[in-house]
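The structure appears below as structure tokens.
Note that this complex is displayed minus one protein chain, with the remaining chains in position.
Order of writing sets the labels: A and B. Residues in every chain begin at 1.
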Amino acid sequence: MVKEAEVRVPLILGKDVTYHSITEDVCRPIEGKAGKLWWAMFSVAIVLAIWGTGMILYTIGRGIGVWGLNNTVDWAWDITNFVWWVGIGHAGTLISAVLLLFRQKWRMAINRSAEAMTIFAVIMAALFPGIHMGRIWLAYFVFPVPNQFGSLWVNFNSPLLWDVFAISTYFSVSFVFWYIGLIPDFATIRDRAKGPVAKKMYSLLSFGWTGNAMAWVRFEEVSLVLAGLATPLVFSVHSIVSMDFATSVIPGWHTTIFPPYFVAGAVFSGFAMVQTLLLVVRKVLHYEKYITIQHIEMMNRIITVTGSIVGVAYLSELFISWYSGVEYEGYAFLNRATGPYWWSYAIMMSANVISPQLFWFKKLRTSFVFSFFLSIIVNIGMWFERFVIIVTSLHRDYIPSNWSMFHPTFVDIGVYLGTIGIFFVLFLGFTRVFPVLALNELKSILKSSGEAYRDKDSDQH
Amino acid sequence: MDQFTFTDKSKKIFIALILIGVATIIYGVLDSSVSSHRIWTSALINGWFFFSTAMMGTVFIAINSASQSGWIVVLKRVFEAVSMYVPIGAITLILVFIASSLHWNHIYHWMAEGITDPNSSHYDALIAHKEPYLNLPFWWGRALVILGTWVGFTYIYRRKSLKEDKEGGTKIYTGSMVTSAIFLVFFSYSSVVASWDWFMSIDAHWFSTLYGWYVFSGMWIAGMIMVFLLTHYLMGKGYLKEVNASHIHDLGKFIFGISFLWTYLFFSQFMLIWYANIPEEVTYYIPRLNDYTWSFWGMVIVNFVVPMLFLMSKTTKRNRNVLAVVSVIIFFGHWMDIYFLITPGAMKADGQIGIIEIGMLFGYLGLFLFVVFRELSKAPLVVKNHPLLEESKHHRIN
Partner (left out) sequence: MTKEKFIYGMYNDDDLMIAGIKQLQSKGIHVRDAYSPFPIHGLEDVLGMKWTRIAIAAFIFGITGLTLAILTINYMMIMDWPLNIGGKPNFHFYQNLPAFIPIMFEFTVLCAGHGMAITYFFRNMTLPGLPARNPHPRTTDDHFAIEIAECENKKFSKEEIETMIAESGTVAVFEKERIVKFL
């Protein structure tokens, strides 16, 4: 194997790391007992999840009148949350697919948890259009099924239907991608499991994986092709989400930059969420050897790059709204920045465009505490971006007599916090049952990028 | 064979190409059926085509040094040589801008006299609204700052790379990461502004927020095919022994991927405007679809379907000859793309692709290749002391 250049920073720290010790480290949380920190976080998450589930059931029972929506602002927190969660769900596949295509080795330590995050975030996202329907038990009509009134079909011209196809394709393909990567790792756990129940369970999960040469060849090819399929898929999904807005003629919604700009924003928020979770995982599961400062720095760089792209898009939009000479377009943006919701615009701008620029300083970029703090700021900022796009464009539309404000009710807030709770319950559960690091892929880079082997070589020179 | 020699034979061919271009212009000036406006429009199309191709050399070097990519290192000199056309390309653009400002042509409708004057007979309220942005001094200021900075960074990269050959060490490598970060920030804004100023303002009433990224994606694909074609030529002549099938595979992936990106951006812009169908936006596509129906859709199909069909398979991406055929097709496909950025706005329904456009394309191509070949011969074809050189030489992917 060709050694990496000297200028590269090792990605697996520790001079005594061997193939076996990677297995031990990755299996420890699964085989051992959870720590106090884990239980503390899990308890908070489960309380939120229970509260949120109650709120969701309440919404389903009473109808969406319990939300703060009104005739003018008929999309608000629900769709904001939907777009926010879908956006977060983008980073997982981006990390595993795009970084795989670009052969970025640092992805190995983070792709598994990022993909898990994708799956959970997309589940959370799919919840919102579901409960927004009001009568969720009729949700199967979003699929092209013939109905009892004769053959009146779903509308293929509608971006909402594109969404149905996009989200379900994205969810299922991401899930398969994730699971194919998990199979060899489950096999490792299976082969060392002690208890009969664990043995049985991981044996079932690992599908009888053998690990022979041809299996690995197919594994690599499938990963590559799935990555190739998933990359345009990532682009398409958030583009289609953006088209829910952009195909309309509402000022502030109808603008051609929306598809790529939503994608950049999604990657931005998704990476921020991955960063948050990664730092949690690192702390709770003691993965300092594998999730190194180099990984954090790389993540921060991507956050800065995508944040800047989002910045270019914000400014392009702002400029064109004036340049276009269209009165409504101009007003929509003026209202965003100076209208009654100016504060949400200010939060969006400062959290998304200005704050990532702090990562230009190496000191901040390589600080765990600051990275954690900033990743949360970005998550908040991106939530406000969607809020700004959705609510401020709607609340003052063409007819001033229609103008209105949006006030969230406790149900809106409860559902939103509840999804965060459910998400963390799922994610923390995942860290106890699933291998959080792609352990077999990590082994494949140990010799090229591990500190242990790099030093062995320099001794020989 | 580390050193490329610019043979007399190729010199003669390129000079002949340049002469074809010059002859075409002279013919155009003498022939009364050819308007000088058409010649200038063609000069903008060809000027931007080769300038953007060259500029992508600089941008790609910057992207790769910011992201610390190893594989590209053995090809770096080819990118550099392509980028060294940037200063000359900038001059070709400035010539068109001067001509437009002096009203030798009317490519930019908003430059017309009296258009922002309410008392004038051809007063245009919408353009008058845009006057704070679209006025000659400000517009020229932006153009000069953008072109100047781009040329400046191009020289910086080239000089640093040559210096690295002599000095070695990792100082230049780490230093250029910072340079690249700064340059890319500047470029991300300036490329958008440039696309508005030089192309979007041709259709002065029209606007699209996506436009800048669309133009950039076209620029990217042009740069990648040009670098690939040069690599292909050099390898055919026995140079660049370090380049293996994996490097070609990676270039092929880029050509394939960026073609997809271009299509995605084209579709996003087109579909949203088609879908909403509001008068202030559809003005852009109506002339393109009504007056140029076949060639417009032909351009889209060539730029999407050809790379899609031919480059999906791994075998073809690793095969230099197939890739070369596809690249030549995209070369013309992309030239058509730039043609459609400019012509329907500048010439309305009278645009054509005739002797003027093709002849001038040859002329600019000759000039471009002459500069690039001269630059190739000035330095070793593979960098000597890049820290990632060994990694790049041993690049192997499946």
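Operating definition for what follows: a residue touches a chain if its C-beta (ideal position, glycine included) is under 8 Å from a C-beta of that chain, and two chains touch if they have at least 3 such contacts.
Everything numeric here is computed off the predicted structure, so don't read it as measured data.
J.: Among A:I240, A:A351 or A:V411, which residue is in touch with the absent chain?
T.: Only one listed residue reaches the unshown chain, and that is A:I240.
J.: Which listed residue (A:V222, A:L315 or A:A337) would be found touching the missing chain in the intact complex?
T.: A:V222
J.: Given that one chain is not shown, which residue among A:F42, A:W162 or A:Y341 touches it?
T.: Candidates A:F42, A:W162 or A:Y341; residue touching the omitted chain: A:W162.
J.: On chain A, what residues meet the omitted chain?
T.: Against the left-out chain, chain A lists 1, 18-20, 23, 144, 151-159, 161-162, 165-166, 168-169, 172-173, 176-177, 180, 183-184, 187-188, 190-192, 203-204, 206-222, 225-226, 229-230, 232-233, 236, 240, 243, 440-441, 443-444, 447.
J.: Kindly note down the residues of chain B that lie in touch with the hidden chain.
T.: So the residues of chain B touching the unseen chain are 267, 270-271, 274-275, 277, 312-314, 396, 398.
Heads up, the rule we're going with is that only the chains that are shown with their structure count from here on.
J.: Quick one: which bits of chain A touch chain B in the complex? Just the residue numbers, please.
T.: My answer: residues 2, 4-8, 101-103, 220-221, 224, 231-232, 235, 239, 243, 246-249, 254-261, 308-309, 312-313, 315-317, 320, 323-326, 360.
J.: For chain B, which residues are in contact with chain A within the complex?
T.: Touching chain A: residues 68-70, 126, 129-130, 133, 170, 173-174, 181, 185, 188-189, 192, 196, 207-213, 253, 257, 260, 264-265, 268-269, 271-273, 275-276, 278, 280, 387-388, 390-391, 394, 396-398 of chain B.
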